[in-house]
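Left out: one protein chain. Kept in place: all the others.
We call the chains A and B, going by the order they appear; numbering starts again at 1 in every chain.
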Amino acid sequence: MHNVVIVGGGPAGLSAALAAAAAGAPVLLIDSNPRLGGQYWRMPSDDVGQQGEQHFDLETGLILINAVKARKEIEVLSGAQIWSATHKDGVNTLRVIQNGAEKIINTKNLILCTGAYDRTLPFPGWDTPGVMTPGGVQSLLKGHGVLAGKKVVVAGSGPFLLPVAAGVVKAGGEVVELLEANNSARWLLSPFVMLENVGKLKEAFYYVKTISQVKVRARFASAVIAAHKNSEGNLESVDVATIRGNFKIKKVRNVKCDVAAVGWGFTADTSLAGALGCKQIVAKDGGVVVSADGNQQSSIPGVFVAGEITGIGGAELSMAEGVIAGINAAKFVGCKVEVLKAHRKRRAKRQRFADALIKSYPIKDGWISWLNDQTVICRCEEVSVGNLKYAINELGATDSRTAKLLTRCGMGLCQGRVCGRSVVDLVASELKISPTDIDRFSAANRPIILPIPLGVLAAGE
Amino acid sequence: MKNPDAIVIGAGVVGACSALSLVNAGLKVLVIDRGAVASGTTGAGEGNILVSDKEPSPELTLALRSRDAWFELNTDIGGGFELEAKGGVVISRSQSGIANLKKLSAQQASCGIKVVELDAKGIREIEPHISNSVEYAVLYPQDAQCQPMLAAAQIMRAVRKRGGAFIQGENVESINTKSGKVIGLSTDKATYQSPIIVNATGTWAGAIAELAGSYLPIMPRRGFILVTAPAPKIVHHKVYDADYVANVASSDADLQSSAVVEGTESGTILIGASRERVGFQSDLDVAVLRQLARQAISLFPILSNIPLLRAYRGFRPYAPDHLPVIGEDANVLGLWHAAGHEGAGIGLAPATGELIAAQITERKTFMDPTPFSPKRFKQESNVAI
Partner (left out) sequence: MSQSSLEFTFDDQTITAISGQSIGAALLAANQRSLRKTRFNNNDRGLFCGIGVCFDCLVVVDGVSNQRACLIEAKPGMKVQRQVGSDA
């Protein structure tokens, strides 16, 4: 019998596991990856070997991972994916697939640390092999020791572009362009926040130094707005535009490359929390996140949430939240332990930094002007902008859910994880209305969290 | 639209077809839905257009006409809803089941349904991946399918192009009557005058009848459909177990399920159909999903590796005698019902629309509509169900 079950082995989950175990609670840590660390500290196999130069702060990650492995109270279930979860009468049932077989885990006390993935925006040609997310390029480097391409364009918005560009450089690739859609150094607008988060400055400096050593110059107010393929169907070049504050195009030029890593911040993966019925809210950046109180408890008593699913804020905020969630979950099962003032202070400081970041990297809806009717929106079901417009203008769809059901947009294997958010914005833009929270929640709702082979489903009890 | 000749409540496939038939008959029609097009039961159905699951009855006459009407409609409005005459294959694996199936298909044949008996070899020629345990089946070439949401949306598009109006997002709060006759209705936003109201609200039809001070015993029955990831073409027809026919007619409250498996034009495979009488309870019931998966694999073992992607939960509206309700209200003149089609609403919709429009405009109907009349319910005797 495990008293505390934690889902996710990244910064939040590892911190939560250690905090709960230190308080005396036995812990079961469920992680979808083969090795702990999450996306942030993605760990390679022993044979691939540690890609140390890819991390700014690998030490912290290794300390947490080794501490978790060393603790007898913590059992780790790796390579385990949850396909379905329900909450009934105070008990949470998690249906987990590991090595092709299903395990059922029932628990009253749960900490969800399911993290986030790259937010993408569609653009013409974004489905060409060679166009990737920055997170994808980084995971290939950190986890598999593979450089995605020789000539790489890194583009989009947000501070995550820096470590990805630096990683490519350190692995011997050429960053032909580093493009930030927003204006330069906007985060210096909050000097107080920067001062109290001075560690973040060091991190930024670490990446900037790497990049500047090979004379990569970051361009601001610029974006990749189209991708072109060669005769073999692979990426050959991208169109780079200088853009206005509202993201509308000013001037376009063509840049040769074999990989374009394009990302626009992150989207929280709230599917599991949603399936359990945790209350969700729409964050300032339009993303759906899980609502948490000061104790990191969700709307369901005994279900705690920490890290990116409560709002995109980076690894350090995730760790601060994870510790508080871990302590409170242990307390919930009867351990004598209290959250310290220092824990709350640390979380508050990191939260102010995260808030400043979100303000500094807004995504403006001028990106919609980059698209044409042929542009693929739903990569899985190959639904185009034109198909969506037909559903709205001819078939009378007046909300994104209906537009989706009439076009299959967002109904493929990724279950709308990639396009869901963009579709809500696009449909609203076409209808000249603002997206509602209901549209946003509906796009993030996945009662079946992951596709499950029918044979595995049939074999379960 | 000012002073419509008729207002249709509900933009599901039955409402859309009723509106189109009325527009085609020359009426000024306003359609009102509290949500979006096809946002109720229509949006949670497989799109069945079946004759194979009907026993000889007035419903079969309706189904036969409706099946042809779908193809006429497809030509009339220009398609766009994935209508496909894929054919149904009904199997049975027990001695008694096979005997019953033989008897039923013979009766159906005598009513004009095309039936083709298949032996073990014949089945494998048209469904190569079917389980070895299947040795007898009947092919119903007339069985068809469409994508029901697209169908409703395309029909509503035609209604608008032909002069009809469509208001979404308004909830009907009262049916206004004067001396036992409909004079219009009020929504949460406005009041509309009209001497004719068509209640095509499916599962919620009883509530609309009640607003008019009348009574209609329509209840919800929950059904699940599993949708797989896109798969290669491995299921060519709608293939189902003969138990399904018994199931549709069942009055048991417990979970009823029997395998119904079919491929679709978009590549997904649909697996149904379970029916339970649990009111409007809509939790994801994993036990039902597992049962449906097991039954589907028992028909097509190759499905084992195909991933489940979604599960629809829909509420099928049914009347105590399992016949649809098509006709004028027993108590309120000008209030017409087109509801209670249970799991057959998509298939029966065009003929329902024709029956409704013909009666409202006092034209000749293609069949005697009496068996479907709401007047068949006596308020006192059915309340307890």
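By our rule, contacts are C-beta pairs under 8 Å (C-beta built on N, C-alpha and C of every residue); 3 or more make two chains touch, one makes a residue touch a chain.
These numbers come from a predicted model, not from an experiment.
Taking the complete complex into account, A:C414 is the one of A:V208, A:C414, A:L431 or A:A459 that touches the chain left out.
Only one of B:A231, B:L333 or B:M367 touches the absent chain when the whole complex is considered: B:A231.
Between the chain not shown and the residues A:S78, A:N234 or A:N445, the one that touches is A:N234. One chain of the complex is left out; on chain B, the residues touching it are 229-232, 267, 305, 307.
The set of chain A residues touching the chain not shown comprises 32, 34, 39, 44-49, 117-118, 127-133, 135-140, 143-146, 148, 229, 232-235, 269, 379-382, 412-414, 417-418, 451.
In this section, only the chains that are shown with their structure count from here on.
The touching residues of chain A, counted against chain B in their complex, run 84, 86, 95, 275, 381, 391, 394-399, 401-402, 405-406, 408, 411-413, 415, 447-448, 451-455, 457-458, 460-461. Of all residues in chain B, only 36-39, 43, 149-150, 153-154, 156-157, 160, 166, 168-169, 226, 228-230, 266, 271, 283-284, 286, 289-290, 293-294, 296-297, 303-311 touch chain A in the complex they form.
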